[in-house]
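There's a structure below that I have some questions on.
Omission of a single protein chain aside, the complex is shown with its protein chains in their original locations.
On to chain A.
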Amino acid sequence: MTQLSLGQAADDEAERRRLGDRLREARKYLGLKQDEVATYLKIPRTALTDIESGQRRVEAIELTRLAKLYRQSVAYFTGEDEASASLPVDVAHLARRVADLSTEDRAELSRFAEYLLARSSGGAA
């Protein structure tokens, strides 16, 4: 194997791991269990574990179905569409006014705004 293709393989692996991480995060955020999602995809649970750890390639059809289930765009998972929303201006303003808003709650609000953005930009069913 040439130096170039070795580098390519490593890139692919890193890419797969990133995709797996995003898929796991999205699943956990929605409170879905691995076996629920595996049943939905009609694949064994271990296959989903492998997808989420980057050890198994995700088929295009599976990725489309997962994106539909997780209410986000395929591009969000492949990293082509980096949805990162900060709090909408008026919510940020409101958050400053709510004196005892904890940092955790503020983080939850931002994460939710991000979810809404990804959902509105094509991921919604």
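As a convention for this text, contacts are C-beta pairs under 8 Å (C-beta built on N, C-alpha and C of every residue); 3 or more make two chains touch, one makes a residue touch a chain; residues count from 1.
By definition in this document, contacts and distances are computed from a predicted model.
Only one of "Rieske domain-containing protein", "Translesion error-prone DNA polymerase V autoproteolytic subunit", "CRISPR-associated protein Csh1" or "ImmA/IrrE family metallo-endopeptidase" fits the UniProt record of the hidden chain, and that name is "ImmA/IrrE family metallo-endopeptidase".
Considering A:Leu19, A:Ile51, A:Ala67 or A:Leu117, the position touching the chain not shown turns out to be A:Leu117 (whole complex).
The missing chain lies against chain A, touching residues 28-32, 36, 39-40, 69, 71, 85, 88, 90-91, 94-95, 97-98, 100-102, 104-105, 108-109, 112-113, 115-117, 119-120.
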